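Here is the structure we will look at, set down as structure tokens.
With one protein chain held back, the other chains of the complex are shown just where they sit.
Showing chain A:
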Amino acid sequence: MKVLVAVKRVIDYNVKIRVKADHSDVDLTNVKMAMNPFCEIAVEEAVRLKEKGVATEVVAVTIGPKAAQEQLRTALALGADRAIHVETEERVESLAAAKLLAKVVEEEQPGLVILGKQAIDTDNNQTGQMLAALAGLPQGTFASEVVVEGDKLQVTREIDGGLQTVELTLPAIVTTDLRLNEPRYAKLPDIMKAKKKPLDVKSPADLGVEVASKLTLLKVESPAERKGGIKVGSVDELVDKLKNEAKVI
């Protein structure tokens, strides 16, 4: 079974972002970028399926600027066999990303596609579900466990009330939650080897998809800052403040 993994280049999760002075967007100049953490979990799951002999080939795909090839090389170092870069300098909304991924799915015919549940930049949590709808495939979102059984897939999902298990026909779409696995780190020899693995570059036009969106970003602002409070010296003082000053208990 071929497994396709979608990885997105985003701001490193440790970086505190700044809003541009003209409020047009978040300032990403000279900011450390990385693979979206949920995509790292997706790559790890695909590689583990290959190590278990369930997957025969792992293909990583990204949509983004030239620099996004760094994240594809990371995926290759982590164990993906080859990579596809859909190169565009434009802002790609989730719908366009899903349309492009649907075209890649049509060409590659994978048995399973794994995405992150959410990109930590836009916090959209949409692309996997959109891809499932466009490709006409079932979805197992927010997965904390994935088990392939013949031509079926059992997915345990993290839902608001606890855990839910669903069974899907394959091919299927899975999006990862935090507890699915703990991603490994790439080792130096693997990073070297990854440089020689095949990486195909395509354009959205090659796939026949229009990237432009009907959504306009009008403004980006910083949220209202909380003003720092005080330190209290004892439990008594805390209880007193909560009762008589804040009046919340």
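Basically, contacts are C-beta pairs under 8 Å (C-beta built on N, C-alpha and C of every residue); 3 or more make two chains touch, one makes a residue touch a chain; residues count from 1.
We take it that contacts and distances are computed from a predicted model.
Student: Can you match the unshown chain of the complex to its UniProt protein name from these: "Elongation factor 4", "Electron transfer flavoprotein subunit alpha/FixB family protein", "Phosphate transport system permease protein PstA" or "Multisubunit potassium/proton antiporter, PhaG subunit"?
Tutor: Its record in UniProt gives the absent chain the protein name "Electron transfer flavoprotein subunit alpha/FixB family protein".
Student: Give the residue, chosen from A:Gly53, A:Gly150 or A:Gly229, that touches the chain omitted from the document.
Tutor: A:Gly229
Student: Even though one chain is hidden, which residues of chain A still touch it in the full complex?
Tutor: Touch set of chain A with respect to the missing chain: 11, 13, 16-17, 19, 26, 38, 93-95, 98, 117-118, 120-134, 137-139, 141-142, 144, 154, 157-169, 172, 177-179, 213-223, 226, 228-232, 234-236, 238-239, 241-242, 246, 248-249.
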